[in-house]
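Let's turn to chain A:
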Amino acid sequence: MGSRFSGIFWSLLFLAVPVLGVATFAIAPAIDVWLPKDISEHGKAIDGLFYFILGLTGIVFIATEVVLFWFLWKYDAARDNGPAKYIHGSHTLEVVWTIIPAATLLFLAIYQMNTWADVKMRRPAMAPTVEVVARQFEWRLRYPGRDGTLGTADDLFLVNDMHVPVDEDILVQLKSMDVLHSFFIPNLRIKQDAVPGMKIPVWFKATENGQFDIVCAELCGWGHYKMKGRVTVESREDFDRWLESQYAKQEATQPEPDPADAVAQN
Partner candidate 1 sequence: MTMAYSLRPLWITCSLGCLVVAVGCGTTPAASFRPNMVEATKQRLTPAQEKQVATVLLAMFGTPDDPVALPETGLDEAKLRLAAGPVRSDIVGRKNGLYREHCAHCHGITGDGLGPTAAFLNPYPRDYRPGVFKFKSTERADKPTHADLVRILHNGIAGTSMPSFALLPEAQVEALAEYVKYLSIRGETELSLMRAFFELDDDAQGKLPETREFLVDETLSPIAEKWQAAADARIPVPEMPADIDLVASIAKGKELFYGDKANCVKCHGVTGLGDGQANDYDDWNKAIVEIDKEVKSTAAKAKETSTVSMSADEAAEHRSQLAWLEKFDAVLAGDALTPRTIPPRNLRHGIYRGGRRPLDLYYRIHAGINGAPMPAAKGTISPEDIWHIVNYVRSLPYELDGELGADRPMVARDRF
Partner candidate 2 sequence: MQACSTSSCSPIQAFTACLVALITVASGCSADRVTPPTADAEGAKQLRVTLASAPGAAGAGEAAASTGTGWGTLKGRFVFAGTPGAPKPLVADKDTEVCSKAGMKLLDRSLLVDPSSKGLANVVVFARKASRVKNAVPEIPVVFDQKQCEFLSPVFAARVGQPVDVRNSDPIGHNTNIAGTAFNQLIPAGQGTIYKPESETGMPTMVTCNIHPWMKAYAVFRKDGYVAVTAADGSFSIADLPAGETIELQVWHERSTGPNGALVLDKPDLKWTPKGRFQIKLESDETKDLGTLEVPASAIGT
């Protein structure tokens, strides 16, 4: 086994890392292994930040890997017989490669502050649309009911099946009944830990109709993997109609017609 071959082999192996890395990112959207569909208003800003950071780090990554490959290839001991050069450090180099990344990070930190504030700090002044109480292993929902106030006798109680009107500001009041959970709706680009003992506001505006997943993003026990809910975004009329029908079902004083009866009679 010649060490010459060994040198070439390892250099090419390390070259494969940036090549495959870039290739994976390039084909990912085509095979649907990319960001989930964004249907929220602030999603554009968040996704924009993601792409910006991806681009920035990607360029640095590719540059670093190519340089690494180049050094492996050029200075391979089997082919390069020249004596080793020794240096005792370079102050300039150290300063340069500290200042540039620090400046970049500082820039990123300041650049994203506005988006962060929009998503996490600038709460819309409105009453909660729905209270979500995370519980092992489901999402318990409470809508305020006709009087618009949470905590009164006409509240609507549901599990896992959240509906919101489209193109409207939605404020969710997030609580936890037992342990840490995390209220995560990928398509709405919101994620917030539900901390026991705290009432945490979460807000968004959905821009498209459809059904999307709510998943738990904080390990909460053996059922964490299946703690799934569903959010349905629909027009305001549909939402109101759904709310009324659910409320009527909740106030039912007579049993629903049993499908088995219909079959028996036919």
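How these were chosen: all candidates are chains of the complex that A comes from, given by their letters.
Here is the rule we use: a residue touches a chain if its C-beta (ideal position, glycine included) is under 8 Å from a C-beta of that chain, and two chains touch if they have at least 3 such contacts; residues count from 1.
All figures in this text were calculated on a predicted structure; none of them were measured in a lab.
Novice: Contact as defined above, complex as supplied: which of the candidates 1 or 2 touches chain A?
Specialist: The touching one is 1.
Novice: Can you list the chain A residues touching candidate 1 in their complex?
Specialist: Residues 133, 136-138, 140, 151-153, 157, 159-161, 177, 222-223, 226, 228-230, 249-256, 258-261, 264 of chain A touch candidate 1 in their complex.
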